[in-house]
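Note that one protein chain of the assembly has been removed; the remaining protein chains are unaltered in position.
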Amino acid sequence: MRADPLGAPQLATGVVLFRRPFFWIIAAVIAVFIAAPLWGNDVQLRESLLLATVYITLASNLNIMLGYAGYVNFGSIVFFGLGGYICVYLMSAQAWPLAAATLVAGIAVSVLAYVFGIGILRLRGPFFALSTIGVNEAVKAFVSTFEPWGGSAGLYLSSELFQPLGGPRQALWVIYFLLVAVMGCSLYLSYGIKVSKFGLGLFAIGQNEDAASVLGVPTRRYKALAYSVSAFLPALAGALYFFKSAFIQPSDAFDLSLSTEAMVIAMLGGQGTVTGVAVGAYFYEELRGWLLTSETFSNFQLVIAGTLLLVIVLFLPGGLMGWLYERWPRLKRVLE
Amino acid sequence: MTALLDVQGISKSFGGVRAVHGLSFAVGAGEILGVIGPNGAGKSTLFNLINGVFAPDEGRVVFRGSDITGEIPYRVARAGMARTHQIVQPLERMTVLENCTVGACFGRENLGLSRAREAAREAAVFVGLGDRLDLPAAQLTIAGKKRLELARALSARPMLLLLDEVLAGLNPTEVEHMIGIIRRIREGGVTIIMIEHLMQAIMSLSDRIVVLNSGQKLTEGAPADVARDPAVIEAYLGDPALAAKLHAGA
Partner (left out) sequence: MLGIVASLIDGVLVGSVYGLAAMGLTLIWGVMDVVNLTHGAVIVAGMFALYLLTAALGISPYLALPPVLVGGFAVGVGLYWLAVHRMVGRPPLMSLLSTFAVNLVLIGLGTGIWGTVLFNVPVSLPGLSLGRYTFPGTHILAAVLTAVIAGVLYLFLYRTRYGKAIRAVAGNREAAELVGIPTIRVLSFAFGLGVALAAVSGMLIGTLFPFTVLSGDAYQLKSFIVTVLGGLGSPTGALLGGILLGLIEGVTTPFMPVSWTVVIEFVLFIAVLIAFPSGIFARRRT
């Protein structure tokens, strides 16, 4: 019998994180993200790493639905965009400080996600996947005609709002570190869930939802919870990201290609693994950067993503981590 | 004797086909109740109706004194009922231990992770999978998967265990082994309802037998009586080999 590419995941080992090497591996990654651009004050590096933090945040939260519970969320970008909108609106129209606006954005989006989730998570497989696109499109259409949020023209933030952070230049650094923090939380969250009872239930749902229900896993509640939890950090990331851009409009905020790329990253790295997301993001960024510099390929970003996804699904369903685990099984003791 | 499980007049139709009709019986605590009947008699449907996979069109299911009719499967599991499937449903990419831990975590006692792992380990060792705890379920043999199905159900420490053809597809040695396990499960205080085609096994294991035919209860009683009942033999005459075994197994 052909060995499973991802082997048996290491579940249900309890949330005793500090004693596990992987906890410190994540910490090291975070440290690198913080230190690398600081060293030599490299703004260009910071900007490309910032994009990486967004990808990693989106992909690792997406993984909770996709890699753990087996539910494809095509429209996960809606959390990011909505978080951005709530934050920008609260700051520009209601003069809220950044911290409060961001936090409220995160909480509001999670609550909405839970409510919507209960409804659309009754749908199985492809129906659910398509309805997530529907949720994104519906929100996009709504926001495009919602005048208090700027309609299709969008909202602007005045540069005065950067003053509390010490002025525009310093604000960019602060935002970067906050986004690194959000990324770090995303990695720890997906790790923590994976080894917890909740994660065990999600994986059971992903393997065989009917059997899981018979075994006592509260499938409805867990799915909605996963959907809601997977919305929180992307909403925070969206809030921070669009604050930094000082401008938000529906076509950027709810751009499906971003969540598509997050999905490709999660699959490329290895669905259901935490390391895979970071690895996938790195590889994807590198590949994209290399291909986009060549004239012929610059229009074909999604073609690249699509080809990658196809190759992975056909030949390497366990992603890069799956391949690594097959060659060096002992890695599974250390990495998740 | 207050029944642990009381099935009262349940019926279920699927698009005009009556799968189960007016079925009633009770199971006392500590019993092993055997359910037999020709193919298509509605046995697996019965289990599905009891544990919540389908809601009956009519009738009630009362478990441990509470009405669980039409309750969702995971709430039934939480109430203390566990079940194995005729076609095994292992959680393929999870290990044996992880499979059982799911059962232990989400079963009656709703255990926390570390205690669940212990319970899971005990159950897995009990059925003889102690040497394969870290093996992905997909890599087990059929016999192994059947044992896993059982271990997983046991990990939940249920009060009532529904076994759906747990002996099917096993060779004689494996059948012997399973029968021993089932006896020991009952000795541990678990009530069992088992569907089985292996006549000798079910006749020797069961305290009482319920016979189904075309979705209705034909008769119930002690194994010896049921085996001699002409109506039962006639129902099986559609399957002469089985009828012969019925006769021989009494």
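We call the chains A and B, going by the order they appear; numbering starts again at 1 in every chain.
In the analysis below, a residue touches a chain if its C-beta (ideal position, glycine included) is under 8 Å from a C-beta of that chain, and two chains touch if they have at least 3 such contacts.
Computed from a prediction, not measured in an experiment: that's the story for all the values here.
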item	value
Listed residues A:34, A:108 or A:130, member touching the removed chain	A:130
Where the missing chain touches chain A, by residue	70, 72, 74, 119-120, 122-123, 125-127, 129-131, 133-134, 137-138, 141-142, 144-145, 260, 267, 299-310, 313-314, 317
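In this section, only the chains that are shown with their structure count from here on.
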item	value
Rounded Å distance, chain A centre to chain B centre (Cα mean)	43
Of all residues in chain A, those that touch chain B in their complex	1, 3-4, 6-9, 11-14, 196-197, 200-201, 203-204, 207-208, 210-220
Contact footprint of chain A on chain B as seen in their complex	51, 53, 72-74, 77-78, 82-83, 85, 89, 91-95, 98, 101-103, 105-108, 112-114, 116-117, 134-136, 138-139, 152, 156
